[in-house]
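With one protein chain held back, the other chains of the complex are shown just where they sit.
Labels A and B are assigned to the chains in the order they are written; within every chain, residues are numbered from 1.
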Amino acid sequence: MAHPLPSGNSLARLFLPAWTIAVLVFLYLPIVLLVVYSFNNVPTNMDLSAHWHGFTLRWYRAMWADRTLMGSVQNTLIIASAVTVVSIVLGTGAAWLMHRFVFPAAGGLQTLILLPMIIPEIIMGVSLMLLFRAIGLNRGYLTVIIAHVTFCFPFVMAAVQARLAGIDPALEEAALDLGATPIRAFFSVIVPYLMPAIVAGGLLAFTLSIDEFMVTYFTYDASSMTLPILIYSEARTGLKLTLNAVSTLFIAGTILLVLAMELLRSRR
Amino acid sequence: MKHLHLGLIVAMILSLAGCHRSSQKQQQRLHLFAWSEYVPQEVIDGFTKQTGIPVDYEVYDSNEKMLTKLLSSPGHYDLIQPSEYMVEHLIKRGLLEPVDQSAIPNVGNLLPEYRNPEYDPGMKYSVPYMAGTVGIVYNSDKIKDPIRGYQDVFQPKYAGRIIVLDDNREIVSWALDVKGIDINDVSPANLAKVKPLLADWLKLIKIFNSDDPKPQLFSGDVDLSVVYCGDAAKLIEQDKKFRYVLPAEGAHRFIDNLCIPKDAPDKQAAEAFINYILRPEVSKIISDKFPYTNPNGAARKLLTPQQLANPASYPPESVHLEIFHDIGKANADISQLMTELRNGR
Partner (left out) sequence: MTQAVAIQPISNVRRPGWRGWGLFAPMLAWLALFVVAPTAILLVYSFFTGEGIGEVDTHFTLQNYQRIFTPVYLDLFWRSIVYAGATTILCALIGYPVAWYIGRAPASRRGKLLMLVMIPFMTSFLIRTYAWLIILHEHGLLNGFLEAAHLIPTVFSHPLNILYTPTAVMIALVYTYLPFMILPIYTSVEKLDPSLIEAAADLGAGRTRSFFRVILPLTWPGVAAGILMVFVPAIAMFAVTKIMSGGHIRLIGDEIQEQFEGGGDLPFGSALGMALLILFLVTYWISAGRGAKELRGA
């Protein structure tokens, strides 16, 4: 296989992997620290110095016993899942429709859709709060999901649009020629083609939703409190290692999920 | 097929949720909107166990945040926890429901000096929760010179070793105290008088932090501070090298109260909660966790001698303390002044 860089230079070939490893170390330094600290038997939450005080599982036990914390984790996951599903539907639908048809002022529409990606979260949060108050919608699960979807679905749309840019037009034609209705053609031919973009966009939407604080703060109520809200109000008063425990589990969960997907993919 | 996997995962997560949403329909429920880190979970759980009323606890970390959200959620909250100046403001705007004292017999546990506050005579709309002061904490291992007031703290030799509350009105009030001006007389003329002093002070401050100055003090990032007495008390509990001083130039006390907003959906539950936390054994739990000044005389009898001897929680009676009043539009003037000073470097 031809090497992409002309006249291989050993220095250049070393540089890229070395640089990438250095960057990964930088990215993981705080992660490793917070995971290690979740097992650190720190006696007081006022100590910012880096000391190991002995191994303990007490933070995990405390986390499990903390109903507010566990409730917020549950809320976060539910909301993120709902947000991902709705974002995928809206994002894929919008991308496809804008690709299939030429709508008037398509450029303007495009900008409008991408606007929530751009607007700072606090502005989105406050203006949505004002809107919900104006239309009389009470804060709760629904408002949080709406708020999240509004800035998440453009990411799905952007990913799908990029993928659609490379689609072979003959694909849809072929499906229609074979007697399928446009809807059938869409689901059995187009969607599978778009799947990598849908998954990528959906993943991004999910990730954005589980860490979203600002917009949530203005649109939630006590029964829909999410983990970021809890973290924001608790993490600021000293070390809260139960939060480290939760974060560690999130990381572990993600790693397991990735491994599972890799396994399933290689099985095919 | 990839979308099958995605669907499976989504289904798994959703199934973890169970019937979470259904629980909140017909029964009584208390919507508590209070300061974060101020109402122990033990107290909330105890209330629910005692009365069978579940509690929704939303948090805020400033009186203004509380008001902003309160205004956009009419008929949502049963209890709020404003500070004294905010109680004044809320009463002025007719946003509070009178508290039926016959429904809270435990109110008799409050010490007499708290029963008739200037901001709400006769406790018509509010019931004191916890009080406290803002004062000076310093590390006596590192600071050997006497510290008696703000001017001792804000000396050039202590540059880069000071942490203060990230609260513009607080900082301005300290400067007003030094100049002998009433802390509630925030006129443009008075602000101009303290501006140079503030400019000098800001240069010496290492950290602005309202969330929690304790880690920085404990870890030695800073050695001097002007902070809430509750934080000071906790530091003193950890290590006796920390000392608390009420500034000689003048200090102010704050009193946080429980109030019932107008249109509260469940006034009875709110009053039941107030009555519950006025119980001495419950109030003691709050004091154990958040060592501020407890206005509940019956609760004080249950505290340990060490707790009562903590000078940050229970300062000597002799010092005269003012309180903040509602200053309305002058808040914006303070905000403008401090933004100018803090950004113009």
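In this text, a contact is a pair of C-beta atoms (placed from the backbone, for glycine too) under 8 Å apart; a residue touches a chain by one contact, two chains touch by 3 or more.
The structure displayed is predicted, hence computed values, not measured ones.
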Query raised in the report: For the chain left off this view, which of B:R148, B:R243, B:K262 or B:R342 is in contact with it?
Result: B:R342
Query raised in the report: What is the set of chain A residues that contact the non-displayed chain in the whole complex?
Result: 2, 4-7, 9, 12, 15-17, 19-20, 23-24, 26-31, 33-34, 37, 48-50, 90, 93-94, 97, 100-103, 109, 111-124, 126-128, 130-131, 134, 146-147, 150, 162, 165-166, 168-169, 173, 203, 207, 210-211, 213-214, 227-228, 231-232, 235, 239, 243-244, 247, 250-251, 254-255, 258, 262
Query raised in the report: Since one chain has been left out of the picture, which residues of chain B touch it in the full complex?
Result: 62, 64-65, 67-68, 71, 89, 163, 166, 168, 206-209, 219-221, 328-329, 331-332, 335-336, 339-340, 342-344
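By our rule, only the chains that are shown with their structure count from here on.
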Report summary line: Whole-angstrom distance, CA centroid of chain A to CA centroid of chain B, is 35
Query raised in the report: Residues of chain B touching chain A in their complex?
Result: 2-3, 5-6, 9-10, 13-14, 16-17, 20-21, 24, 31, 36-37, 41, 56-59, 61, 69, 72-73, 76, 211-212, 214-219, 221, 235, 238
Query - chain A residues within the chain B interface of the complex - result: 44-49, 66, 68, 74-75, 77-78, 81, 84-85, 129-130, 133, 138-139, 141, 191, 195-196, 198-199, 202, 218, 221-223, 225, 233-234, 236-239, 257, 261, 264
